[in-house]
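Notes follow once the structure below has been shown.
Every protein chain except one is present and positioned as in the full complex.
Labels run A and B following the written order; every chain starts at residue 1.
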Amino acid sequence: MAIKILTEHSHIPGIETFDVYRKNGGYTALEKAIKTMSPEEVVEEAKKSGVRGRGGAGFPMGMKWGFLAKPEGVPRYLVCNADESEPGTFKDHYLMKTIPHLLIEGMIISSYALGANKSFIYVRGELMYVIQILEKAIAEATANGLLGNNILGSGYDLELVVQPGGGAYICGEETALLESLEGKRGNPRNKPPFPAVKGLYQSPTVVNNVESIANMAWIINHGGEAYASVGIGRSTGTKLISASGHIKKPGVYEIELGLSVEEFMNSDEYCGGIRDGHHLKALVAGGSSVPIIPAHLVYKTANGEDRLMSYESLSDGGFATGTMLGSGGFIVFDETACIVRNTWNFSRFYHHESCGQCSPCREGTGWMEKVLHRLEHGHGSMHDIDLLVDVAKKIEGNTICPLGDAAAWPVASAIRHFREEFEWHVSHPKEATLPGAVYKGAAVLA
Amino acid sequence: MEDNKPQVIKITFDGIEVEVEPGTTIMQAARRIAEADSSQHHLVPPAMCYYEPLKGSGGKCRACLVKVAQGSAKDTRPMPKLVPSCITQVQDGMVVENVTNPAVLEERKGIVEFLLLNHPLDCPVCDQAGECHLQDFAFEHGSAKTRYEEERRTFEKQDIGPYVQLHMTRCILCYRCVYTADQITDKRVHGVLGRGDAAEIGTYIEKAIDNDFSGNVIDVCPVGALTDKTYRFKNRVWFSKPVDAHCQCDKCSGRVTLWYRGEEVIRVTARKNEWGEVKEFICNTCRFEKKKTSDWVIEGPTKVQRSSVISANKYRADVIKKPDFALKLAASQYKPIDDSRPYITDDQTIRELSIENNNKANQRSLAEKN
């Protein structure tokens, strides 16, 4: 059995309650940290674990904690990013609803490490039922003396606040999230200053993803080194993968980083393979923002090495032949999927979600969506394909926040790998617009 | 201040060395070069959203992106992406490329194209023509034709107060007017509603509020989105003559520019510096109520700047309508694209068709205005 760091107990009935969680070893890490370790020692374990941010960017969590400014007399904040809105990603949703105390325990440990006395969990507003689950868990923890004043007699105080969002993908971007938490529009901030120096209420702030923080309980119980021994190379530990699309068993799976993509896709323990009678056509490995790759680059890199579920292996080959682990949104396409239609769908998403602050993203996302819509509906021209590539290029890297890049990459990569399919939409508009029509020329894996 | 921090910072901007104080932005450094030597004016990055007197402005339009070829003397690596010069602080030994870097100019062409996508090309009937920063920007940095053939975003004209008209279709969402309303007036009734490319400027007021400085939102608008209703079609900026004048005022400095046609003061505006920025915001009394020469002490003709002055106006809050949220909703919700067009395979034809449609739409909007 593969190692489970986050989901070992998730199948136990009642694990969402304090008592069952506690009986299964819950909150022992918190006791250990608060009673026997200094905050610096906790930070040290996080550093040793090598755990990287699970929200998408993969920045080492311990290192981020080390950057937190600590001016005298200024409060510091920890904010958990539970905005999870990236298409293809639903692992935080799963984790919070099944085993909420794991996040609460991680939040207390992490807040203690950072010296925060008030911490926030910002949950996308649509997940109101999950917010209620978390609030219940917080009430239970508080009633049991694990939250509030003088936790376990240590003199350490912590208040945990669950904040609902209001429906905006952009609030997953950490500075937009902070703006939103301050009761404002979710416009990302210009950086610098970074949150570590000026974050929530202009105070030093750490923002981390749900899954990143949930790892802390295991890291404290077993030590950072033990965590670092799981996984492969600089991709330490396990990762929750949200699997969706044309597979037999969509769902959330915890994998040890370094598992081969082929095994993840085809093993019965995980996705269970492509739907019966169908063939793999393409993969989006890390949520809608990462480049889409064609079937022949899924199991093997361009060099012919096995493609692994790790930060490094998935991005092997750069944008030309690689992709990214991102937030772990594993979206599988079989030969019935129309890449042009999907690209249009994704670009509609980014157009809809752009905050509109900076001109390349505000204008460029709408432009790409309209051109893609035209192509998909048989009104496109060959120039349009090059136009899309150019518009994507003019957005990428020129915006305030990475949403611009996230909008550009799916379009650029789809055209890079599936150009013929776009051209077919131009040359065969009638056929291409029949219901369910798909270009037959794309290479698939049997 | 720590002792080891240099008191002056030396940077190289398009090959020109300049010494500036710590905390200066790249944009400010470039402006210092041009202020010292007016023949270098063309080196200064364009600014469509940045407005030095307004705290927090800048970083949005991306017109001022430049290449940092060397981060500092200590860290000589180039910065991986282009950076907005208006909000990026200089480091000692930084090397910046603006007009000397073709990639910067290419990206800037893209920014012009983005800003013009949804902008009506109605300059012939726009009050701002001749003093529009977007017009200057497009002229200096744009390419001659647009590749955009989709429908443009349009809004109805809207009166905000008796003296100001909001022509949202022209707005480039620079947020300058919002910062002005926030920082210069005592109660903000003016903000951005909606999001993405459906965002728009909106106002709110419950009852009469004495917003003594609200008129300034018009002066900061880089385009003709906020204009003076009473001034419209009265004149074109190039027919009027600006004169500096002042008066005793207990609310503001009283230092203004009067715009004359013949003997008549047709508008009063704040004074702008050579970057088109108001340093001393003026009160509504000076702007709106002192329209006689005898109200003023005349100083002499205004030195005409590269980007001259925006129309002076009145922006009274007391009659502003509440936003109509049903309308806002329609605008903010995704509008399905009309798909009833016939299939056309010949891409030449569709191109021509849409260009023709665009022209028609432009002509219609022109006709409406005339």
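Criterion: contacts are C-beta pairs under 8 Å (C-beta built on N, C-alpha and C of every residue); 3 or more make two chains touch, one makes a residue touch a chain.
The rule is simple: contacts and distances are computed from a predicted model.
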Which of "protein-glutamate O-methyltransferase", "NADH-quinone oxidoreductase subunit NuoE", "M20/M25/M40 family metallo-hydrolase" or "Carbon-monoxide dehydrogenase small subunit" matches, in UniProt, the chain that is not displayed: "NADH-quinone oxidoreductase subunit NuoE"
Selected residue (touches chain absent from view) among A:A2, A:A143, A:V161 or A:M382: A:V161
Residue touching the undisplayed chain, where the options are A:G245, A:G258, A:G366 or A:G404: A:G245
Listed residues B:H133, B:H190 or B:R267, member touching the removed chain: B:H190
Hidden partner interface residues of subunit B, rising order: 187-195, 202-204, 206, 322-323, 325-326, 328-329, 332-334, 336
Interface with the undisplayed chain - residues on subunit A: 75, 84-90, 92-93, 118, 124-129, 132, 159, 161, 163-169, 180-186, 201, 242-246, 250-252, 288, 329, 331, 333, 337, 341-342, 345-346, 349, 352-353, 355
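Quick note on the criterion: only the chains that are shown with their structure count from here on.
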Subunit B-facing residues of subunit A, complex: 168, 185, 190, 348, 351-360, 362-367, 370-371, 373-374, 377-384, 387, 394, 397-400, 426-427, 429-430, 433
Partner subunit A, residues of subunit B touching it in the complex: 58-63, 65, 80-82, 84, 87, 107, 110-111, 113-115, 117-118, 147-148, 150-151, 172-173, 175, 192, 194-199, 334, 337, 339, 341, 343-345, 347-348, 350-351
